[in-house]
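Every protein chain of the complex appears in place save one, which is left out.
Up next, chain A:
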Amino acid sequence: MKGIIGKTAGVVLALGILCSTAACSGGSSQTAASGPAAGSAAAGGDGEIKLALWDQSVGETDPTAKILPEVVSQWNKDHPNIQVERTGTTGEQYKTKIKTALAANEAPDVFYGMGGGSFMQPYIQAGNVLVLDQYVSDETKSKMRSGMLSGCQVNGKIYTLPCYTHLANLYVNTALFKKAGAKVPTTFDELLEAVTKLKAANITPAVIGEKDRWPGMYWFDIMAMRQAGNDACIAAFKDPAKFNSPDFIEAANKMQKLAKAGMFNSSMFSMSYDEMLAAFNAGNAAMLFQANWVNAGIEDDSSKTKGNVEVVIFPVFTDGKGKASEFYGGGQDGFYINSSTKNPKEAAEFLTYLSEELGSKGYLAGAGLPCWNTDSLDTSKLSTLDKTDAKLLDTGTSFITWWDNILPAESAEIHKNLIAELLASKITPEDFCKQMAQLKATELTF
């Protein structure tokens, strides 16, 4: 019996190893087939160039998922010699897929990279991504909105082109403000005043879905930017010790002051992001600080607040260094080119076309705010909120994207947890800043 068990174990072990190696090789050969081998290797032939494109726009409700195939097929029609083959993979899987492919040097010619954050940073530093400076003409540059290209640069070199962007602003339910006799705030004192009036009228001044923690982070981050100014924030990302300074302590102090004044819903720690939007759209709160992706929900026919919501810039602090033209958001999600592509010129040409088309068409479909000139576009069908956001974008002089994209993953988590503790008054503004000073510096270059 012992012998049999031993044999069985041996066979099982061998089988296991066989299966796992088979699985491995199966996986990699598949990646290879859909990598540049399928794209640029097939280039020779009859002078036709093939480019492989990978993206993550496959969601049913994602406006980009509709536009992207249209843009690609239009390009293929116009350029019979440069054919683009598109492969879409859903979000989280896409991240794994592109990471693996880049590490194995089997990435496609053109691919989507979660931009404006730490996602692409290691690959840019490792030289996996093509520098685009020589391929981007001045004409292309002139079509972009000012400041948009800087977000695509790392160490002064262009690695991607912008498509569209998002901006966080203050959403105000004017009907509720009117009912409470409050004025839409433009300064911190006015904000406090509005909170008192709204509270007196039994209206929740603002909602936060703090169960998910990032909605609260948006509030603190904009307040820190208003108090310390964007430049000081950027300096602090590079050297977190600078978070332990009077400006950031004052920002934390103001945040706690608002929380103590009853600005936020008492149920914030059990409310999720989705519930927060539902509550605001149902008219249960007067203010919301979020990015323009909430526009569609507010303007939806099912929303009670439709037509009553205005989007305004976050109040300026009279004692702060931040200006009204400094915005939270403005990060860019863009496409990148593999540095080992065989047809860099054609790939760059396609990238330019794709980015511009996606940027303008995506804006019209409500996917995001445009990074390109929109003068020639028919914007009559866009909602007022979208148009106002686009106008606000034009007034921007400085943008800082979501802090949890800027900070390294673990520090970003700590940052969000600390803000939750600040909101619950479990921590003093001084301790908050002391702990913020312990974070790791950003890996991004500004």
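The working rule: contacts are C-beta pairs under 8 Å (C-beta built on N, C-alpha and C of every residue); 3 or more make two chains touch, one makes a residue touch a chain; residues count from 1.
Heads up, the rule we're going with is that contacts and distances are computed from a predicted model.
For the chain of the complex excluded from view, the name given in UniProt is "Lactose transport system permease protein LacF" [choices: "FAD-dependent tricarballylate dehydrogenase TcuA", "Acetyl-CoA C-acetyltransferase", "Lactose transport system permease protein LacF" or "Amino acid ABC transporter membrane protein 1 (PAAT family)"].
For the chain missing from the display, the contacting residue among A:Ser270, A:Thr379 or A:Thr395 is A:Ser270, taking the whole complex into account.
For the chain left out of this panel, the touching residue among A:Thr174, A:Asn284 or A:Thr428 is A:Asn284.
Among A:Lys99, A:Lys143, A:Lys342 or A:Lys387, only A:Lys99 touches the chain that is left out of the view.
One chain is missing from the display, and on chain A it is touched by residues 1, 4, 7-8, 11-13, 15-16, 19-20, 99, 103, 122, 210-213, 265-271, 279, 284, 409-410, 413, 417, 420-421, 424, 426.
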